[in-house]
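Part of the complex only, each chain left as placed.
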Amino acid sequence: MTISELLAQFANPETIKSLAFTHKLLAGLITTVLGIGITFLALITLQFLISWMARLVNRTAAAAPIKASQPAAAPPRSSATDEQKEHSEQKNDNELVAVITAVIAMKMKTTIDNIVIKNIKKIEDRSPLWNRAGIIEQMNTRL
Amino acid sequence: MLEPILAFFKSTGFFALTPGAVVMMGVACILLYLAIVKKFEPLLLVPIAFGVLLTNLPLAGMMAPPILEIKNNMIHTIVPGGLLYYLYQGDCLGIFPPLIFLGVGAMTDFGPLIANPKSLLLGAAAQVGIFLTFIGAISSGLFNAQEAASIGIIGGADGPTAIFLSAKLAPHLLGPIAIAAYSYMAMVPIIQPPIMRLLTTKKERMIRMTQLREVSKKERILFPIIVTVVVSLMVPPAGTLIGMLMLGNLFRESGVVGRLEDTAKNALINIITIFLGVTVGATASAEHFLTVQTLAILGLGVIAFAVGTAGGVLLAKLMNNFLQVPINPLIGSAGVSAVPMAARVSQVVGQKEDPGNFLLMHAMGPNVAGVIGSAVAAGVMLSLFGK
């Protein structure tokens, strides 16, 4: 019985029953080696491609620094060039929250720990094109 | 008047109640206790446990298939099936787990992985638990290859992947496998730390790691596309899971489809989670669950977790022999996935030795790599043992 035949019998729920225990174990071992091998192969390939992509992208970035602003959708990220801007925005937000919290706490004579402000948002337009159809004034300002 | 009353009594569930069903209702209550009081992965254990309860109520017929009549090119439903039967089609046809992954992708920040691609090695190493458990299950003599593969995948520490694979290879074991997967994922803070301490020296546990570099938006957008193409080409059956995971991540990182990202990670994933949880639980009827096989699955499952943990830690130690800047081997254990619990365990164990050591961000790399790793492993199993 070749290895291929063994594996074929092993993979078939009907024929596996007729395999001897040692044969089953052997087929299982081959599967394990193969499986671990392929998994590593796939993830190592990914590792190299991602490293390579990083080099490519960052070389381009170094050559021509990108100034694209980052969307608010994904907070904890920033490329080297965007870092400062994002940082200051973050700081602004924090200050804003801090001020409002303090004012309210003062008025209420309570501690700041009990108050959490979740609702101050920068405008972020996630409305679809369709949605904006009704908001005529807003569209005027953009055109 | 006695006749119809007797007939009614015979139609009640009390009359058809078996000891097995009573035991399973007890199991359901234990799972509910773990989910609600102990807060063990409640988002899935509450629906799963309730599904176990519902499926074991005699004669309620919630998993009953419909009775059809097919003639003259028409399909007529004579008696409709049970609610859970129809919802279960989403599991057994492989529709729900990839949609869960769509939402998971929209929630996941792959930044730490992109910043440190070596994480992928650790994410691969932690999958050895899957394959060694496979051997174990084969050796037990209780399972065929399809069943053993489904049991091994518990070690992937990834619920949707486990459900996706076992629904295709061994649907009759779906209940115990899903319950084991989610229970052990919740128990990661109990299972992992002793193994991590056993395999590392105090000095290794105190290794500090340098801060991760910033990842640009361009890399974040290219990442899901590259992963989809590479993984799907190398292991085609993993394409569905990885493709959906990466589509969700592309929604997140592209920044231009906020509406879709929001729905994928909220309304859609929640609806699917409810349906998936209840129906996965509903496969655990007494006659399918109260078997020797279930005991073996529970035992093998915990071994799979332990071996995966060890695999990640040991590869990290091995890598330190070759790397100039050493990595803390505690982040290796996060490679099992169980996101983000396993990464938090790395952080906690590390901080016990050195309160100023922040490993969490570093552990997130192997942690999300483990999700990709177990999807790849599931793809390998499918290509070897699938129909």
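Each chain gets a letter, A and B, in the order it is written, and its residues are counted from 1.
The criterion applied here is as follows: a residue touches a chain if its C-beta (ideal position, glycine included) is under 8 Å from a C-beta of that chain, and two chains touch if they have at least 3 such contacts.
Not measured: the values here are computed from a predicted model.
Summed over the full structure file, the protein chains occur with the copy numbers A x3, B x3.
Quick note on the criterion: only the chains that are shown with their structure count from here on.
Averaged C-alpha coordinates put the centre of chain A at 18 Å from the centre of chain B. The touching residues of chain B, when paired with chain A in their complex, are 109, 111, 113-114, 117-118, 120-121, 123-125, 127-128, 130-132, 134-135, 138-139, 141, 144-146, 148, 214-220, 222-223, 226-227, 230-231, 234-235, 252-253, 255-256, 258-259, 261-262, 369, 372-373, 376-377, 380-381, 384-385. Those residues of chain A lying in contact with chain B across their complex are 7, 10-11, 13, 16-17, 21, 24-25, 27-29, 31-32, 34-36, 38-51, 53-54, 57-58, 61, 66, 68, 70-71, 73-74, 76-80, 83, 124, 126-128.
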